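Here the complex is missing one protein chain, while the rest keep their positions.
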Amino acid sequence: MTRRILPLLSPALLALLLFVAFPMVWVFRTSFNELAEGAYIVEAMTLENYTRFLTEPWYLVNTLWFSVRIALLATAISVICAYPVALYIAKTSGLQRNVLMALTMAPLLIGLVTLVYGWIVIFRGGGLMNSLMIALRVYDQPVRYMWDIKGVVILLVYIGTPYIVLSLLDSIERINPFLVEAARNVGANRWTAFWKIVFPLSTPGLYAGLVIVFSLNFAAFAVPLMIGDSNTQMIGLVIYREALLNNDLPFASALSVIMVSVNALLILGMSALAGRLILSRLEAKR
Amino acid sequence: EDCALRVTTWGGSYQATYQAVAQKFEEEHNCRIEWVVGASPDHLIKARLGQVDVVTNTLLNSIAGEKEGLWQKLDPAKIPNMANLYPNAVHSPYTVFANVGDYVLAYNKDTVTTVPATWDELWKPEYKNRVVIYGIDHIPTLSLTVLQAEKNGGSIDNVEPGLDRMAELIKSGNLIGSLDVESQMVSLFETGDAWLGMLATGRMKELLSKGVTNVSFVRPEEGTFPLITSVNIHKDAKNPAMAAAFVNYILSSEVQVAFATRNLYAPTVKNAEIPDDFEFRDLLVLNDAFGRLYLPDQEKITANKAGWQQQLNQKAMR
Amino acid sequence: MSNDSIQVEGITKRYGAMTAVDNVSFDVGQGEFVSLLGPSGCGKTTTLRMIAGFVDPSGGLLRVRGRDVTHLPPEKRDLGFVFQNYALWPHMTVAENVAFGLKLRKKNRNFIRDKVAEALTTTGLSGYENRLPRQLSGGQQQRVALARALALEPQVLLMDEPLSNLDRALRVTMRRELKELQARMKMTTLYVTHDQEEALSMSNRVVIMNKGQVEQVAAPFELYENPATGFVADFVGITNFLGGIVTSAEGGGVEVKLGSGQMLRAVTKQPVALGTKVRALIRPERVTLKTTAADGDNILTGQVVLAEYFGALLRYSVRLDSGDILRAEVHNFDSFIESGSRVWVCVSPEHLRLIPDERNA
Amino acid sequence: MSNDSIQVEGITKRYGAMTAVDNVSFDVGQGEFVSLLGPSGCGKTTTLRMIAGFVDPSGGLLRVRGRDVTHLPPEKRDLGFVFQNYALWPHMTVAENVAFGLKLRKKNRNFIRDKVAEALTTTGLSGYENRLPRQLSGGQQQRVALARALALEPQVLLMDEPLSNLDRALRVTMRRELKELQARMKMTTLYVTHDQEEALSMSNRVVIMNKGQVEQVAAPFELYENPATGFVADFVGITNFLGGIVTSAEGGGVEVKLGSGQMLRAVTKQPVALGTKVRALIRPERVTLKTTAADGDNILTGQVVLAEYFGALLRYSVRLDSGDILRAEVHNFDSFIESGSRVWVCVSPEHLRLIPDERNA
Partner (left out) sequence: MTRWDISSIALRLVTFSMMAFLIFPIAVTLIVAVNPREFVLPPNGFTLDWFRAAWSSKTFLRGMGVSLVLGLAAALIANALALPAAIALARTNFPGKGAINLILMTPLLIPTTILSLALYIYFVRVGYGSGLVPLLVGHAIHIMPYAVRILTASLLNFDPSYEEAARNVGAGRIRTLFSVTLPVIRTGLISSLTLCFILSWNDFPISVFLAPPSWTPLPVELYSYIKFQYDAVAAALASSLILLSAVAMVVIDRLAGLRRVLRS
């Protein structure tokens, strides 16, 4: 068994060892160093950076738990937005499909930096979004989106959705249409056939998308940096600030170690759940 | 032989000015300049790794680098132009200021009818959701905090009153945001969303040159917060002589004037002559304006800002 | 609900330029067992799939229980269906596959458990409840597909070659079980098969299709004994064709002059006009071979060129002196005739059928 | 290259607790045609897939051309293979599917074109070159799978139910074509089928499998006439079993006392010990039914309970007075015996086989 698997896994694992594991050793080591006088790094062996974060409820609630919540929320909304789109695209072909794909990918292609232009115009106090909502009588006072967590979530959804569409599409397309027909035949309407057949069979793609987007959201720093304000203490942004604005590499490293562990735990949880529910049944072994 | 000098710069217009003036240097010294473009922190990191020769820095970085022993002393013998520096433009034997801008109080003339005279204006209730300031870990905001501490019975060593004031500002709902991206502040003034706020002079110029006529600026009585570009030579510079020559070149009146007129970064040398007809002359921190810069002890700020931020976060959110 | 019939009226399906099903009409009466039989690619699956609602007809009308269902979604048609390629849901176990339809009908758990067990027992799959489809052999998968349809006890059942991957013994058993179930439950059944034996033994009537069209609809005996066309004769069972012209026709007795000049006598029910070009059909099992000279009506001579052994039967290919190849089957034999032997071929006039020669009409 | 044989030596495959193939041994000689025959799920496909190298055996040895290939990757084994589920590449047209192997062999374009055309003609698929697999009917797909293997003119060919989805007429044709091709090219062939007729008519020898094990390896005639076990007798053709005890044995003549007390006489080749429990096998086609009283050896009486019509044959089920059900097949019949009629059943002693009764041994 290992004879067949090892050659397959070794290129990726080797690359990870060389270019992730070794560099991360440095990060790990740095997390025990000290920042002296807020300016320069002193070699040390202290747990200070960890205790500073982990014993401070404010950090735990407003940074860690906050990031997890926002990441989960944005990921969930992305999934809800992406699924119908993927379903629809899977049914199209030719030019229509290409156009839809292009539209889906466009936000990614342009990149966040420039898109923020458009979003400012939409989000600002008297911007399009507020004008529209007020015109539609959803609310009557302008609501703050820009430099606010609402805007951050909307943007995370905006960026996450195309990733999920992409990773779902292939799984949905490969579902044998006979399987849906068979379900319809035993009395499932479209909706039931979708829930019982298409959805479970699309879970590999969904899971892939979920993991990717969750991780992206959890570690996000560019979106909170540009759309959020000082209150938006997403952990990715905090790390970025500590490392690059405050020069506090030791603390940033410690935060990274914490973040990687939390993220790994969450993903392990997700994969255990997904595996239990469905993935293990789809694994192609003969 | 192949001579290359690695110089850090910020991208965009700063780099553009640098490149424009550097051509002459390259020809004269027969040495190519490799621009190491990046955000301020990159400059420090690259310096730590010995990837650069001349470092264009923020003052904060220069101080950190000094503590870590990254720089070599600037030798006035090799950098004759150092003689022309204003006295307060020499931070230490390692660090001098290359140029200086400041953060002024910008306001919308249509909505702010009386010219504001003090930074305290930002707290006024009528400006709900109309004020912009820089993010709380940026120098101007930190300086404002210290300023407020001093005005409210504290000092840089007892910054609590300042933090309370800042928390008050945050909770007042006046702030549209405390932003990390400067260019967004410009657009807020442009669209009329922001009525009042801090703005770097360089951004102010941008606004004006875009034809925005209803935004003006004032230097409040407490003084303005400086935006300092410092310069250092790396201790392991490959070619120290060439590095010194380049620093000397930066301090030449020619380059100083170029940065002043193109980027609104005021000269730090006395002999730089700004043309009288220069359109944005008021925006430059010239001669005596230097003295009015509010420049609290940068080292203390650096040492304490992490703690301050955390305190402020807690005060503002609870 | 009393009228569980299917009417197919002039249904057509085109794929681009190619017509897969061409104006096909037939019907299946309440409780009737009708088979669709025809060569590979003749349009059987397509017809069935149109009835089930998986394929939109290009034209024509479909009625189930007297109601026009041509444009009804599949889940509203309430038809059982067994897929040719099984279409088992890969993420469900055998039991889940079978239970799915029952769950949709909101049956209670015990009821479902019992029905699933029953369907799996019928198809010989007890003990495989918790396997996933990919852990089953081809035949086992096919039986799950069958069990899945049967568990719902459909009043109208469509099956697409549901036994094609089973061994003969199992097929015979399953065939019986199916037939018995169908008779007991009075299921209206349309059964696609490529196996004529299956079609003949199970069906009340058989629809023979060829190249997208219906060739004949008839009861099995009728089909075998009185094929309407050469195609049917050839497809249903094995047939020998000998071309000739009718030279005398008196009452039930007809004389046909073969190409070789030899005369054959036949007994026919329909009157045949003198001089018509006909093809005489002789079923191989009606042929008697003798290794010694024989006398009487309808004796032809030839040479055995191939002898094939099938256990219960021996099949000889005989090259007649006219050059035609004639097949003969012998059951209950005690000796072989060696390849190369000269033989006398006897066919009694009652076992000779005549059909018009549509080849050069 | 001269020895294109296959040796299977004690091969075993376990899936977890379940043993799909259990210590199976047999061999296929150069140019020989051997069939693997057995009920659904008995391990045929698994055995074939192990030989082809798609499944790793849990134990045992495989030799092809005298060489141990047990752990050789599939592409090095140089075996033709036809998949039970076709496994056509969905992104390639019919022609591309067939041409792929030839392209790998770096043949020139004209050669490939000709070979593809030839293989498609053999399988009756000319004109379908540019279709994609999903645009084909089940039977057509199966034929493409066959064409794909044949185009490579393999010296050793493994086929997994390659004709299961074809109609009888086409199957008979394809069977002939295949057999002829095999004979002409002297291909060493291992053929999995669930169709005993196919196995018997095409093979030099047949391997009968049951529950993962080999029951008998023998030539077709031998298999049918002298089945080694009850399973084989039952599986290959239809058989009636009547249990009894040997009461007298003299020379080739043996007398068996049935459970009902009636006596049957049989002619056997092997000596049988007195008092052995045996099962008497009677092939249905060896049974003669009379509606009038008959006399002589081996006459049993009973009542017809079911008459099935299969075109060329009529199959009766007779309930003997002892209660046993006996099947009889009549070919070349001119009249039916009505269900319910009383009948006299005759079996000549030469057509009675005896096998030890392994059920209660």
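Note that the chains take the letters A, B, C and D in the order they are written out, and that residue 1 is the start of every chain.
As a working rule, contacts are C-beta pairs under 8 Å (C-beta built on N, C-alpha and C of every residue); 3 or more make two chains touch, one makes a residue touch a chain.
Since the model is a prediction, treat every value here as computed from it, not as a measurement.
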| item | value |
| --- | --- |
| Contacting the left-out chain in the complete assembly, out of A:L64, A:V79, A:V186 or A:A208 | A:A208 |
| Contacting the left-out chain in the complete assembly, out of A:A36, A:V68 or A:I175 | A:I175 |
| Where the missing chain touches chain A, by residue | 1-2, 4-5, 7-9, 11-13, 15-16, 19-20, 22-24, 26-27, 81-82, 84-85, 87-89, 94-95, 98-115, 117-122, 128, 158, 161-163, 166-167, 169-171, 173-175, 190-191, 201, 204-205, 207-208, 211-212, 215-216, 219, 221-222, 235-236, 239-240, 243-244, 249, 252-253, 256, 259-260, 263-264, 267-268, 271-272, 275, 279, 282-286 |
| Residues belonging to chain B that touch the chain removed from view | 6, 10-15, 34-39, 42, 45, 49-51, 181-184, 186-187, 190-191, 202-203, 206, 210-211 |
| Missing-partner contacts on chain D, residue numbers | 49, 52-54, 73-75, 77-81, 83, 85, 87-93, 100-101, 104-105, 130, 148-149, 152 |
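Here, only the chains that are shown with their structure count from here on.
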| item | value |
| --- | --- |
| Approximate Å spacing (C-alpha centroids) for the pair chain A, chain D | 57 |
| Geometric centre distance via CA averages, chain B-chain A, whole Å | 35 |
| Whole-Å separation of chain centres (CA-atom averages), chain C against chain D | 22 |
| Per-residue overlap in chain C, given as positions that touch at least 2 other chains | 85 |
| Numbers and ranges of chain A residues touching at least 2 other chains | 286 |
| Chain D to chain C touching residues, read off their complex | 15, 37-41, 44-46, 84-85, 135-140, 142-143, 161, 164-172, 194-197, 200-201, 220-221, 223-224, 234-238, 283-286, 288, 308-313, 329, 331-332, 334, 350 |
| In the complex with chain A, residue positions of chain B that touch it | 39-42, 44, 60-61, 63-64, 67-68, 129, 135-138, 170, 175-181, 184, 187-188, 191-193, 299, 302-306, 310, 313-314, 316-317 |
| Contact set on chain A toward chain C in their complex | 176, 178-179, 181-190, 192-193, 196-197, 200-201, 278, 281-282, 284-286 |
